[in-house]
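The structure under discussion appears below in the form of structure tokens.
The complex appears here minus one protein chain, its other protein chains still in place.
What follows is subunit A.
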Amino acid sequence: MAYYICNLKIHPRFLLLTFPLLTVMCSLCSALYFHIGETEKKCFIEEIPDETMVIGNYRTQLYDKQREEYLPATPGLGMFVEVKDPDDKVILSRQYGSEGRFTFTSHTPGEHQICLHSNSSKFALFAGGMLRVHLDIQVGEHATDYAEIAAKDKLTELQLRVRQLIEQVEQIQKEQNYQRYREERFRQTSESTNQRVLWWSIIQTLILVAIGFWQMRHLKSFFEAKKLV
């Protein structure tokens, strides 16, 4: 299949190749950004089911006091990315440049923590200013690049749409499964609280009664010894 624009045959492959390139470039053109200090560590939490792919793109800019604006990426300014799984085990710990892309797939369901902090080699670079970080994190179905899949498997438009629907439904299925696991944990916690309250009230009553007996007996023997009773 080819597209015809003004009697000129344009191969769709060209368009489909530029699309992912522009997606990567432009996903950071107007992405969300925030400011981070030199030694500051910013962490984000992603609660995801297992076997879910997460793609993160970031881009940094440094404030130039002379020009009073944010300069584009300075070489030599790196960001350290650390990803921890729900059991606090580090699954990704790498240093990237001033612009980078990190990917990981979750193997256990739960809260994953993505932490970023700058690893500036020259402290003078910051000079008390702030670093502007553009960040974009895409999870699960949003992380798939449909243009790439269409080009690789040579799908028609309808086939690609159905593929997208399949991916969405799979994500919903995974989330529902995870929801079942979470509900089980919630139920276990509630039942444990219930048990604890029950046992504690019984034990407290027993302790009170036992202490009462002990006090009376001890004082009685004490007063008998002192010949007051």
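Keep this in mind: contacts are C-beta pairs under 8 Å (C-beta built on N, C-alpha and C of every residue); 3 or more make two chains touch, one makes a residue touch a chain; residues count from 1.
Simple rule for what comes next: contacts and distances are computed from a predicted model.
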Consult the UniProt record of the chain that does not appear here and report its protein name from "Ubiquinone biosynthesis O-methyltransferase, mitochondrial", "glutathione transferase", "Transmembrane emp24 domain-containing protein 7" or "Probable crossover junction endonuclease EME2".
"Transmembrane emp24 domain-containing protein 7"
Residue, one of A:94, A:107 or A:218, that touches the chain absent here:
A:218
Which parts of subunit A are in contact with the chain that was left out?
3, 5-6, 8, 10, 14-15, 18-19, 22-23, 26-27, 29-35, 42-47, 135-137, 141-142, 146-147, 157-158, 160-162, 164-165, 168-169, 171-172, 175-176, 179, 182-183, 185-186, 189-190, 192-193, 196-197, 200, 203-204, 207-208, 211, 214-215, 218-219, 222-223, 226, 228
